[in-house]
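Dumping the structure here so I can ask a few things about it.
With one protein chain withheld, the remaining protein chains of the complex are depicted in position.
Labels run A, B and C following the written order; every chain starts at residue 1.
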Amino acid sequence: MVDSDLVTLRRDLHRKPEPAWREFYTTARIVSELESRFELDELHVGPDALAGEHRLAVPDDAELADWYEQAREYDIDRSVLDELEGGYTGAVAVLERGEGPTVGLRVDIDGLPRPESDDADHVPTAEGFRSEHDGAMHACGHDAHATIGVGVFEAITESDFSGTLKVFFQPAEEVIGGGKSMAKSEHIQDIDALLAAHIGLDHPTGEIVAGIDGFLAVSHLEATFTGEPAHAGGHPEQGRNAVQAMATAVQNLYSIPRHSDGPTRINAGVVEGGSAANVIPEEARIVAEVRGKTTDLMEYMRSNARQVLNSAADMHDCEVEIELGAEAPSATSDADLVSVVSDVASETAGVETVLERDELGGSEDATFLMQAVQDNGGSACYVGIGTDHPGGHHTATFDVDEESLEHGVAVLAGAIERLSSER
Amino acid sequence: MVDSDLVTLRRDLHRKPEPAWREFYTTARIVSELESRFELDELHVGPDALAGEHRLAVPDDAELADWYEQAREYDIDRSVLDELEGGYTGAVAVLERGEGPTVGLRVDIDGLPRPESDDADHVPTAEGFRSEHDGAMHACGHDAHATIGVGVFEAITESDFSGTLKVFFQPAEEVIGGGKSMAKSEHIQDIDALLAAHIGLDHPTGEIVAGIDGFLAVSHLEATFTGEPAHAGGHPEQGRNAVQAMATAVQNLYSIPRHSDGPTRINAGVVEGGSAANVIPEEARIVAEVRGKTTDLMEYMRSNARQVLNSAADMHDCEVEIELGAEAPSATSDADLVSVVSDVASETAGVETVLERDELGGSEDATFLMQAVQDNGGSACYVGIGTDHPGGHHTATFDVDEESLEHGVAVLAGAIERLSSER
Amino acid sequence: MVDSDLVTLRRDLHRKPEPAWREFYTTARIVSELESRFELDELHVGPDALAGEHRLAVPDDAELADWYEQAREYDIDRSVLDELEGGYTGAVAVLERGEGPTVGLRVDIDGLPRPESDDADHVPTAEGFRSEHDGAMHACGHDAHATIGVGVFEAITESDFSGTLKVFFQPAEEVIGGGKSMAKSEHIQDIDALLAAHIGLDHPTGEIVAGIDGFLAVSHLEATFTGEPAHAGGHPEQGRNAVQAMATAVQNLYSIPRHSDGPTRINAGVVEGGSAANVIPEEARIVAEVRGKTTDLMEYMRSNARQVLNSAADMHDCEVEIELGAEAPSATSDADLVSVVSDVASETAGVETVLERDELGGSEDATFLMQAVQDNGGSACYVGIGTDHPGGHHTATFDVDEESLEHGVAVLAGAIERLSSER
Partner (left out) sequence: MVDSDLVTLRRDLHRKPEPAWREFYTTARIVSELESRFELDELHVGPDALAGEHRLAVPDDAELADWYEQAREYDIDRSVLDELEGGYTGAVAVLERGEGPTVGLRVDIDGLPRPESDDADHVPTAEGFRSEHDGAMHACGHDAHATIGVGVFEAITESDFSGTLKVFFQPAEEVIGGGKSMAKSEHIQDIDALLAAHIGLDHPTGEIVAGIDGFLAVSHLEATFTGEPAHAGGHPEQGRNAVQAMATAVQNLYSIPRHSDGPTRINAGVVEGGSAANVIPEEARIVAEVRGKTTDLMEYMRSNARQVLNSAADMHDCEVEIELGAEAPSATSDADLVSVVSDVASETAGVETVLERDELGGSEDATFLMQAVQDNGGSACYVGIGTDHPGGHHTATFDVDEESLEHGVAVLAGAIERLSSER
């Protein structure tokens, strides 16, 4: 049986998805849920939950203001909203229960800027909790993650756990924008063991992955080429062609040599340039990302990418400005935590299969928190919670099987309890 | 002295610039000017003035409707506007004066989609006839062209001209969109001699170019590449990368071999592709143009461009759809007409310099009309009317010296009269 | 103490290095060594040792004849040489010792087409066994491999081994040309366990790697673009430019997407094209190789490479002929054999370090034999025998520490004995 409060919470969040740094309603709703139901020892909200100067990929003020205004129209605590203004979203909830380890749980809470399916057989449509926004959707299950965070808090409250629990409700994961600012906050510094979790990832309901690895370090970069326009018929030689520079760069970015130390990635994901068919293009832009199995490999790619971009600009007598965007390091799940999670999961009702390890193959900014904890001598582990999801992640028909909310809460809370008893 | 009616007309048109196929007010204003002042033997408006199915580069319905609605708010004859609905703009005015040649004069009437300078020393600003639209401007002098067309009609009315005069008020030159539809209309078929004219072109007030040549044939083409998206970190090999196809195409478009028969041009003027840094781009687009000194050379470029675009798509396992856009042929001014214009100009008050020939180096869709007349055995000539213009063509500070309106009227009307007396 | 016969043999082979398919003297010398010292149950030489039609990367007849003639000038058995004519080199020596497993040992015997150092402190120079050929050298230790093959044969002869031993003296490894033809011969079909070995690979004397993995599957391909020449000044448009096609291909070959299933490689290692500065190039050539962690990944690269090459030719109106060259599959060392080798090595005098596993990261055509044995239900293992080598593999100062010959013989013969006793 699924806890009806959790389902209610998850569906409410699903109905009001807010993309990165715009999680105004979402944060306020989580805070209100926690405060109304539990005795919190500490609650850090918005600017107090993160190191604001380390936020990455923050949208512009106008965009933030639009979403903020929208949140204010909902039935929600205005005093919490006030603290979040300007894109300082997220929260850290703390429970102190005597002697014992300080255990962290990190869940992310942001939605995606894409429309949701209105097919009649898409469950949120059928059951009336489809996104209220045309252009936003919880298409990656972070509504479930936030809900599981609350559920774990509840479960630990009711358990024999001894020690300190901190639940990190992290904003802006989808743009790898929020992890760094939470990792740089004081709240992470005393964590002995950190669990992070993700639902789905092509694992079915009833399957748990004890330790996910293979996070690729990632960095976004945006190159803007500036040349000189000219009449393409009358005086083509007077132009300095930013689109030629861009095309040369794209060709050579993808051909940065493969590296024998492990996987690397490059993508020129968005490009644009020029103004009219008959004008030699004076401006062009590439939004790219590089990745590597390790942070070193990502830096190998980034350094090569910069050289390609600069030389391509030189070649066509253009200038190029390269802005580094959001980034995240690589990370691995520690064996000791993986083992605890695996043991607990094997004993959890409803869990039918436990995989010791699996590879993500993508990137995640939970790695900032994992790395911070590991750098301080603690352990970290990223847990996969299977759920039957009809559409793929980030697609219009993504949805979670609410049965798996229980599994997530049970496995994570169980592991947290086990950690306290073992130390 | 400049005719005050002409100045008034030019300034009114300048105040209300309308880009290609949106010349609703402009057409109605010209029609009203003609009807109110002259006895017209024939007047063909909108769909009757052109072969509608040959209109090129017509904007979408919503765009047309916006401008149409705007025009309806002006103080202008609604019955004329009614005829123009749907982007059937332009007019042909006919004067029949007995035996003699049928002479055509082609002037274009559209504005450009760009803002006008609000500098205090920009004459239209200083004298209160700056564009009323933020995003449109007569930045190429077509307001003066339309005015000259009316002025010539007036002058011929008062002259000894014997024969038939047709003035073509052509829409949509800036997108090389209107020339073909007028060239395909019945009105062009009996023209014995066609004059077209352009003001400025870096020639000062008082200078006339009797025959402009060097029109490059031009063709626009738009290629849309379609591939397959994939997660750039997780499964780059599952993508079919439309941006790589596009970049390969751009590189190879510019390297189509130069041709020994004469100048050719290529420009990938607008490009765009992809959706997000972390998604292998599934779509990309190139808006390009090719030109050639002759229509054959333009076709050499176009055929090579198609091959490049198709092969680039194949290389990256993408599809590409290539749409041909607007186009115009090359043309040359006939020596007999050039000689008449040159002679007349030399005798015209205010004209200080007459150049026999000059090269345009760009493209113009007057060439459709010139070619149609020449194909029928007639002669054609494109006349340059010097004017001191502070800013370059298509820039925010472009303006004409209104003195040159008189020169244009005098030279063109004089040439038309001379043609009637000579034959 | 190093066996003086082995040192003598190794130095004689070192003095007369013969590249792929030219191992005439080398084969004859090995055969003579074996026949003079041991009672062989079977000896298969040249065409009888391999499936001739599966030889890859065979040089042309003139080249073969040159080396053949040279071999005939040495003091060596002409009747053996006669069998090898036309590039059918290599041998398989068989020892039958009653009941028991059929164990194979594969060693390669070819030299490299590169000069050897004449530095005074290069041991072969100092001790008088430097290569007698200006343009050939045993720069990868295959002289030591052949010698170890003979040494193992000797050791097994003198041991309690029960079963059948086949030593494969394989030609043409350096061009991945010989492995396939031995793998396709009948001699491989009854092998229960196959050992292959390589000396050096940056492991020092006294170190043994029980099982080497990470062989990348590899395939060579050669693309020849044919276009049409034209005078580059007079009629550039009449050319069909094979160098442009080649350059487009090179750019896009290196940018074939990375694959999430594992490492891939691409290299356009040799390119050439054109005839003169003032002629549009009518011909160009790329000699490339692709690799993959698995044979499937190599085929992914090869298939993409073909598409790039074909599309690049199309783009520039050229033809392209693609010839597939030599290739080798990937392979892994079987755990059962690795365990035996590891155990034996740990007990072998002179062996100080035993590594269970290491990655090669390159390619080897021993994989053909390994795969053939594994496909038949047998096991295979590739053993690394450390040696202090002053220069890197394939460089002018490569040499082996002859101490390691003993280690190689002891570990391999020991493992072979152990296999017979265990089954």
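To be clear about the criterion, a residue touches a chain if its C-beta (ideal position, glycine included) is under 8 Å from a C-beta of that chain, and two chains touch if they have at least 3 such contacts.
Just so you know, these numbers come straight off a predicted model, no measurement behind them.
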item	value
Touching the absent chain when the full complex is considered, from C:31, C:64, C:208 or C:280	C:280
Touch with the omitted chain, as defined above, among C:148, C:247 or C:381	C:247
Residue of A:164, A:244 or A:348 touching the missing chain in the full complex	A:244
Among C:216, C:337 or C:351, residue touching the chain not depicted	C:216
Absent chain, residues of chain A that touch it	234-237, 239, 241, 244, 248, 251-252, 255, 257-261, 280, 300, 307-308, 310-312, 314-317
Positions on chain B where the hidden chain makes contact	251-252, 254-255, 257-258, 260, 263-266, 361
For chain C, residues in touch with the removed chain	216, 218, 220, 231-236, 241, 243-244, 246-248, 250-251, 254, 265, 267-281, 284, 287-289, 291, 325, 360-363
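Operating definition for what follows: only the chains that are shown with their structure count from here on.
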item	value
Central chain of the complex, centres being mean CA coordinates	A
Chain separated most widely from chain A, comparing mean CA positions	B
Chain A-chain B separation of Cα centroids, rounded to whole Å	52
Geometric centre distance via CA averages, chain C-chain B, whole Å	70
Distance from the mean Cα position of chain C to that of chain A, given in whole angstrom	48
Junction residues of chain A - those touching two or more other chains	251, 254, 265, 361
